[in-house]
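Dropping a structure here in structure tokens format, bear with me for questions.
Only a single protein chain was left out; the remaining protein chains are all shown in position.
== chain A ==
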Amino acid sequence: MAGQLTREGITLKGSAEIVSEFFFFGINSILYQRGIYPPETFTRAQKYGLTLLVSTDPDLKNYLNTVVEQLKDWLYKCQVQKLVVVITSIDSNEILERWQFDIECDKTVKDDSVVREKSPKVIQEEIRSVIRQITATVTFLPLLEEACAFDLLIYTDKDLQVPEKWEESGPQFVSNSEEVRLRSFTTTIHKVNSMVAYKKIDS
């Protein structure tokens, strides 16, 4: 992965790797910042010139790696449309928060022969501001008072063969929600727009 960043120009494979790596760190940041898992199960990691927190829980790590690996494959085939992190209350099963990452794939890029001109440094800078925004959201998102679980949804093309262990799901929206758009970044092959929806507090 490090070798990918030092090379100038972006290929489809490299782009898929950058984006899936972003999701790995982004999801970890959400889980830490929103307090879904105990903070002591996270460890610090240096990435994008930031100190990020990554889970050390073996089951959770395994789960995230499986999803991210599959996502990378789909990103490479340009079959992904969205990735959604849904946060639900364990007791009431109510959906409290929904982080949506819209992925725009450039479907004209078919294989690795195409090399796009964009400095990895600039991409990293863009990713850094998205991750910072995720960190900063705790200041306005309502407190998750009850114990919560999370789920990852991936929107794919209709003609995709559903792999083993995967199943179809509903969109799982937050009812009565407020939305905040966050920054976006692009590798020129994949563009990721982020947004968070949360339950409106009745006042």
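Everything that follows uses one rule, which is that a contact is a pair of C-beta atoms (placed from the backbone, for glycine too) under 8 Å apart; a residue touches a chain by one contact, two chains touch by 3 or more; residues count from 1.
We adopt the following convention: contacts and distances are computed from a predicted model.
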Name of the absent chain as recorded in UniProt (options "Ubiquitin-like-conjugating enzyme ATG10", "Cell division cycle protein 20 homolog", "Dynactin subunit 5" or "Queuine tRNA-ribosyltransferase catalytic subunit 1"): "Cell division cycle protein 20 homolog"
Touching residues on chain A - with respect to the absent chain: 33-39, 44, 46, 49-51, 57, 59-60, 63, 66-67, 70, 81-82, 84, 90, 100, 125, 129, 132, 135-136, 138-139, 143-145, 147-158, 160, 162, 165-171, 173
